[in-house]
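Removed from the display is one protein chain of the complex; every other protein chain stays in position.
The chains carry the letters A and B, assigned in the order they are written, with residues numbered from 1 in each.
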Amino acid sequence: MNLEPALEAFFAEADELLTRMEESLLGLESAPDDSELINDIFRAAHTIKGTAGVFGFDDVVRFTHEVESVLDRVRDGEIAVTPDVIGLFLRNKDHIGALVRAVAEKTDIDDAQRADGETQLAELRVLLGKPAAVPAATGLVAADKPAVGASAPDMESGSGNWHLSLRFGTDVLRGGMDPLSFLRYLRTLGDIVHLTTVIEALPNWLKLDPESCYLGFEIDFRSDASKAEIEGVFEFVRDECVLHIVPPHAQVSEYISVIRALPEDVTMLGEMLVASGALTRAELERGLALQAGAASAAVEPTAEGEQPAAAVAPPPLGEILVETGAVSPGVVDAALTRQKQVKDAKAQEARSLRIDADKLDQLIELVGELVVASAGVQNVAQMLAQSQLTEASEVLSRLVEEVRDQALSLRMVQIGATFQRFQRVVRDVSRDLGKDIELQISGADTELDKTVVERIGDPLMHLVRNSMDHGIEPTEVRIAAGKSARAKVMLNAYHEAGSIVIDVADDGGGLNRAKILRKAIERGLVPEENQLSDREIDRLIFEPGFSTADAVSNLSGRGVGMDVVRRDIEALRGTVEIDTEPGKGTRIRIRLPLTLAIIDGFRVGIDKASFVLPVDMIVECVELAGATRDAARIRGYLDMRGEVLPLLWLRQVFDIHSDAPPRRENVVVVQFGQTKAGIVVDHLMGEHQTVIRPLGKLFSSLRGVSGSTILGSGEIALILDVAGLMKMAVSGTTVSQAELAGSAG
Amino acid sequence: MEIERSDDGATVELAMIGELTIFGAAETYGMLTRVLSEKRDLRIHLGRVTEIDSSGVQILLAAKRAAEKQGHAFSLVAHSEAVLEVMDLMQLSPVFGDPVVVPAQAA
Partner (left out) sequence: MAKTIMVVDDSSSLRQVVSLALKSAGYDVFEAADGKDALSKLTGQKVHLVISDVNMPNMDGITFVKEMRKLAAYKFTPVIMLTTENQESKKAEGQAAGAKAWMVKPFKPDQMLMAVSKLCLP
């Protein structure tokens, strides 16, 4: 048989795997906790060992096996990744390469290499806690072995051995499975110290079916294999045979100590036992099936027609597992104790309750209605001017306010989880950028409205990436500037005066104002002759279409500028500030309202209808009358101190007709982002706390309206969507002009 | 699977030749059933058995029981290497109780 083509493929593959192993090892130097890198390295060694084994390159297999064993421990966190360990692995990698090359060139490695290999093996064995000099000791061990076996077989069959109890199903032979083949394989995992072939099931000659299997075995087995590995020997007949595996005593205490140290998130008894190795997954599944069977058997009458015991609860899993011999009572007790400990700890730690978010929203909606109703009561009380009623209604309204605050606080969630996601982002991105950046998080327990948390992720992501990409200088620049090589990006959240503040800060180079100004002038964002303050220059980065990146990187340059960040935050009724110091760093401060459910509204009226605008979007209000009014009607815009202010007649937007046109109108100047527009209304009715109620699905496509609210009088007012209206105002000017011209003519 | 029968007057000797496995189990069972019905002492010659599996062992065990229940002798002789390997694996020598000649190289 010609192995050459397959061999070529193996050498090429080994080469590639070793290169990757080296890359990952080098990567591990800067990120010693990166489990993916460790996995990569392990896989490389494993694949080389596996394939080399197929080809019978025993030297490669023998050496790589030890490397793989150590890597396995590293992967499990049992061996720490130190520079020494990485150094050893790098030498191991070179040695594997030498061994593979030797095979490829059909030569032997030279003596120096061989000695080096042995040294490395010794070092690996030390890490594994094995005696370093295994080859020298082989003779001794071999001489010892039979003596132990011969002199003390009884001791061996005692606590130091596994005990396997096996009964094969009658059909295994017919399926081509010979119980003997499993016994032979079992011997490859350890020593069969004692075996009894059980033939009690063998029937009388005339009843014998020669193709059925009647055999069973009781086996004392000495092995380092795990319970799952031993069970795995019988995987192909597992469903058709009865198998009990009793671990050695030493193993039992091992299981118990593992159970005691289990992490707290493993709380199911079965899972705890599986995690400790005392129970195999297959045994657990069978135990659960038995439990389910017992539960249904308790309901149905038995075949003999006996009455079932009334509503007997199914036996506990632990009891079933002990009865079927899957685990020993001691191990189950340890697991139950641990389970109780964890439960108690949890009960004390967090007396919290999970509530469906929808239920919460319903509650808040009701509270909103309560606020409105209470305002109504207060109106009536004032009208009636009855002192007792007034007093009572005041008490009521104060309580309602408290209820409202409490209810709104239920929607608050901690921002920690959102922040934590950035750890990974910072690690990955900094590696891509070749910068050494750490993320510092503070205020992770700061609470804010669930909706805000959900919507703040994208803007934060952009800001963090921007900081890493543009804010943090290359390492050489940092060192030259006398700063630490490791840069910091900080995320901090806290409450301040009724709002939430989130800071995204870095200790990078700060904004380059000269460059920003130059770019802004180039792009026509500011006239050249304008004198701008530092603060004004800083704010330019939030202008639409502004990007200072000389070369657009694949991280920040996703075609999304800082203007989008600002728009996202403003859509949450928040603000963004920037504070930067050249050479020291930049801090971007986001300020958000505590909740989205209640806003400070400004009520305006058209005829008899009421509308609400968010107060913080209003710049000013101007009366529209006389000649100015006529001119504005014709032009569709207003000359505001030399600035063109597009106008939108709310009356037209909502198609409100009235017999008597108003004598006076008012313009509410609103600002969203950098754009201003004027909304023309009849009356201004003042500020008013507004509980936002979302519109039904039916109205979801309605433009210009973002929700509704109920006024104290019981009237309904629409809450205007300023951003949407503004788009209409800016783009629809000509339309309204044409319409107006038509109606005038 | 082939079975050669010889008869020295007192004992019937059956020499099993080839595989004593599930593939020939039904055939072997038929042959042994006929011989057992003769109610004679039985000797099974295993020197030419090239392979034996669980079914083969079972049949021998059941036959031994059946013969002894009738009050007749049942012995296994000249175990081949394949048979010895299985006897050793299943630790059956005490069960059959036959003297076993262990070839030097297998010790």
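Heads up, the rule we're going with is that a residue touches a chain if its C-beta (ideal position, glycine included) is under 8 Å from a C-beta of that chain, and two chains touch if they have at least 3 such contacts.
Values in this document were obtained by computation on a predicted structure and should not be read as measured data.
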Query = Of A:Arg174, A:His194, A:Arg222 or A:Arg591, which residue touches the hidden chain?
reply = A:Arg174
Note = From A:Val70, A:Leu121, A:Leu208 or A:Val237, the answer for touching the chain not displayed is A:Val237
Key: Absent-chain interface as seen on subunit A, which is shown   = 1, 3, 6, 47, 50-51, 53-56, 172-178, 181-182, 184-185, 188, 211, 233, 235-237, 240
Inquiry  = Which parts of subunit B face the unshown chain closely enough to count as touching?
reply    = 21-23
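As a convention for this text, only the chains that are shown with their structure count from here on.
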Ask   = In their complex, what parts of subunit B are in touch with subunit A?
value = 22, 25-26, 28-29, 33, 36, 53-55, 57-59, 61-63, 65-66, 86, 89-92, 95
Inquiry  = Give the list of subunit A residues in touch with subunit B in this complex.
reply    = 168, 173-174, 178-180, 183-184, 194-197, 199, 202-206, 208, 210-211, 213-215, 217
